[in-house]
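The other protein chains are all here in position, but one chain of the complex has been omitted.
To keep things simple, chains are lettered A, B and C as they appear, and every chain counts its residues starting from 1.
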Amino acid sequence: MLPTETQPQTQRIRPALNFAARRPWCTLALLIAAALVVGTGVLFLLNLKAPGLLTAALMDALSDPGQAPVLLKQGLLNYLENGWSFAPWMLELTSIFMVIGTLLAVFGVIFALTSLVERKVLARIQNRFGPNRVGPWGLFQPLADAVKMLIKEDIVPTGADKVLHLLAPIIMLVPALLVLAILPYGPGMAPIELGVGILFFFALGATTEVGVFMAGWGSNNKYSLIGAMRSIAQMISYEIPLFLAALSVVMLSGSLSPDAIVSAQSGYAFSFVPHWFVFTPWGFAGFVLFFTAALAESNRSPFDLPEGESELVAGHMTEYSGFKYAVFFMAEYIGLLGICGFAVALFLGGWHAPLPWLEWIPGYLWFFIKLYSLVLLAIWVRGTVPRMRGDHLMGFAWKFMIPMGFAIILAAAVWHYAGGGVLGWVASAVIVLMPYLALGRVVSIQYPASRRVYRFSES
Amino acid sequence: MNSLSEIIAFLLISSLTLGAAIAAVGLRNIVHCGLSLAVFFVGVAGLYLLLGAEFIGFIQLLVYVGAVAVLIMFVILLTRPEDEAAKLPGLRWRQLPGVLIAAGVFLVIYLAIMRSPSLLRDVPEPAALSIQAVGEALVSGHLLALMAIGVLLTAALIGAALFAMEGEDGK
Amino acid sequence: MISLPIFLILSAILFSLGLFAVLSRHSMILLLIGVELMLASANLNFIAFWRFGPHPEAMTGALFVLFSIAVAAAEAAVGLSLILLIYRHLRSTNPKDVNSLHG
Partner (left out) sequence: MKNPLTLPGLGILKGMAVTARNLVGSYYGTKRLHTISYPEERLALPENSRNFPFLVYDGEDADGGLRCTACRICEKECPPQVITIVPERDENGKLTKHPTVFDIDLNACMSCQICVEVCPFESIKMDSAFEYSSFEHVESLVLHKSDLAKPNSYYHDIKPTEATAVDANLEAERQRKAEAAAKKEAALQAKKAAAAAKSAAADAEKTPPTPDTDASD
């Protein structure tokens, strides 16, 4: 063996992955070809009966891109009803599974993409390259990660509570997925139009804590337990500012339904400033508060000390490996996506276009663009801000964020009674800014930022 | 409220609730009791949803599963005796009076229910609980109760914090 | 088939289970769990009566449950902090050990 050999040694990696890693474009072409073959087959099978209805459904969807998913679903259901004479309950089931399948596919892809984009962006922030080995620009990295996760050994500690250890990742994932069911993706496109959507969202967020507790306690590991306790304390504390920030929006739009809240933000002032809540003083403050609390709710940096590697290995996920760890990972990311989706619906105008002459772009695209911008913002924050200390974290929640939440509610009320306008602007801006400055001063006096003194390591 | 799907949902949710309740009072590991209580609360919330009270159901989830169950679990962990595993004694003979009393109470309630045919009235499904109506009722007819609840919650919060705080004068 | 009596019987079973826990289990936490069970069964009754009652539009049952939930939350918080306090004094959560005022 010559040590100057330049080829990386890949002979023992599984053949398929090896093939994919070495010939990314070839693999992509193969995948596309396979999809085409399967798609043609399915179309051929479907086309056996009443082909006219099928083409009509497709044409219908193409004619109105803004409502394409809805029209496609309706067209397909119509086709199945008339072409294949489905019974009503079969139609109902098909409709449900179509929605679920679409949601899972879309968010699965976004999740995979995010896990890659996060690593890429963080790497670039730290002036590194990031994953760029598997496929072009590392695009197949999520695939490789998934394969790696799935073929890893599933380890259950000897002293673990087996049932709780198994159930915890499921209980974490289910609420995260359920949140996706009520997000307003576009006009009339929320999978479930729930009148108490906001409450549903917070109730699901609350059930996540039980999952965290089960993971922490069921692992029979001190790091898991301490991490879980920290995580629960943090989630309970930050749920309050999250709720308060959402409450201001609920007060002004007069509804708990995400659809109604998005509808309340339609229209443009001076025909170019959209009527989003983020463009009001209280709304802006509420958005910042909501987003900060959302970062803490989904245990992301700088509030990720439940899983602070330096002291707790991985928090409540310490004893998890393989598929269960992947489920935790997925729950975390889907939770982030859901909470960002809520931030978009509450403050960023949901599916509304930011400018009137951009309305030809379909609403669901706007929704996902905004959603992804928030995810990128979260990644950006993660690359910037160092992890907080435990007492700072709690102090920040109880001494700064919760009083600010009350101030925002007050500002929203003043805005409502002033009816917007200059008076509303000035009054609510003052009501938001004064506590912000005062509390910021108090917090920065109480937890002064000082240069760290290294007693031993620095000469 | 008699469609097949509703009956199936009722059977599933009520058996879940009952099972979780039995587990919550009967299991020997107290952490399992706490977790079963959380499941029980989820089941009760499901029953509320089944009965058409969405708002109450989600409030139940938020308050009970998110706060009360987690609080109970925190206290379980904080009061775990160091020397023994968190196991409680199983069923003993001296618990028989408790069982008998509970069974007696159930019997009385059961007989009372069975002897009231007026309960079997068939009523049309009422309109879903609208939040606007609830809010208006809260701040108009029940304002005093709302204020009293606010005061009570504040007092309870302060009291609980004071109790749980480790005092200056030792433990 | 699903009507008021079924819900009432369900909640009666839950209530009896709670009562059993309060009377017979040797742990203050389980005692509190029993109380929560009984409260929840009462709430279930309220909601069932609201749903099957003659005047659902008055929302009396639902509103009562709202208040009841708030009171239950306060009760749980105070009760648990009391348990914590007793545990700090006596290193035990068994109600039988809290007997210093026992004549």
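Note that in this section a residue touches a chain if its C-beta (ideal position, glycine included) is under 8 Å from a C-beta of that chain, and two chains touch if they have at least 3 such contacts.
Quick caveat, the model's predicted, so the values are computed rather than measured.
> Using the touch definition given at the top, which of the shown chains does the missing chain touch?
Spelled out, the missing chain touches these shown chains: A.
> Which residue among A:Ala56, A:Val381, A:Met394 or A:Leu410 touches the omitted chain?
Considering the complete complex, A:Val381 is the one touching the chain left out.
> Using the document's definition of touch, tell me which of A:Arg23, A:Arg128, A:Lys148 or A:Lys162 contacts the absent chain.
A:Arg128
> Looking at A:Val106, A:Val147, A:Leu365 or A:Val443, which makes contact with the chain not pictured?
A:Val443
> Need a quick check: the contact residues on subunit A for the chain that isn't drawn.
Against the left-out chain, subunit A lists 1, 3-9, 11-12, 121, 124-129, 132, 380-381, 383-385, 436-437, 439-441, 443-445, 449.
Note that only the chains that are shown with their structure count from here on.
> Considering only C-beta pairs in contact, identify the chain pair with the most of them.
Top-ranked chain pair by contacting C-beta pairs: B-C.
> Using mean CA coordinates as chain centres, what's the subunit A-subunit B distance in Å?
A distance of 31 Å separates the two centres.
> If you average the CA atoms of subunit B and of subunit C, how far apart do the two points sit, in angstrom?
For subunit B versus subunit C, the centre distance works out to 6 Å.
> Where does subunit B touch two or more other chains at once, residue-wise?
Residues 55, 59, 67, 74 of subunit B touch two or more partner chains.
> So in the complex, which bits of subunit C are touching subunit B?
On the subunit C side, the touching residues are 1-10, 12-21, 23-27, 29-30, 32-34, 36-37, 40, 43-44, 47-48, 50-54, 56-57, 59, 62-63, 65-67, 69-78, 80-85, 87-89, 91-93.
> Applying the document's contact rule, which stretches of subunit A touch subunit B when the two form their complex?
Counting only subunit A, the residues touching subunit B are 161, 164, 194-196, 199-200, 202-207, 209-210, 213-214, 217, 225, 229, 232, 236, 239, 254-256.
> Under the stated contact criterion, what part of subunit B meets subunit A in this complex?
For subunit B paired with subunit A, touching residues are 31, 35, 38, 42, 45, 54-55, 58-59, 61-62, 65-67, 69-70, 73-74, 77, 128, 130-132.
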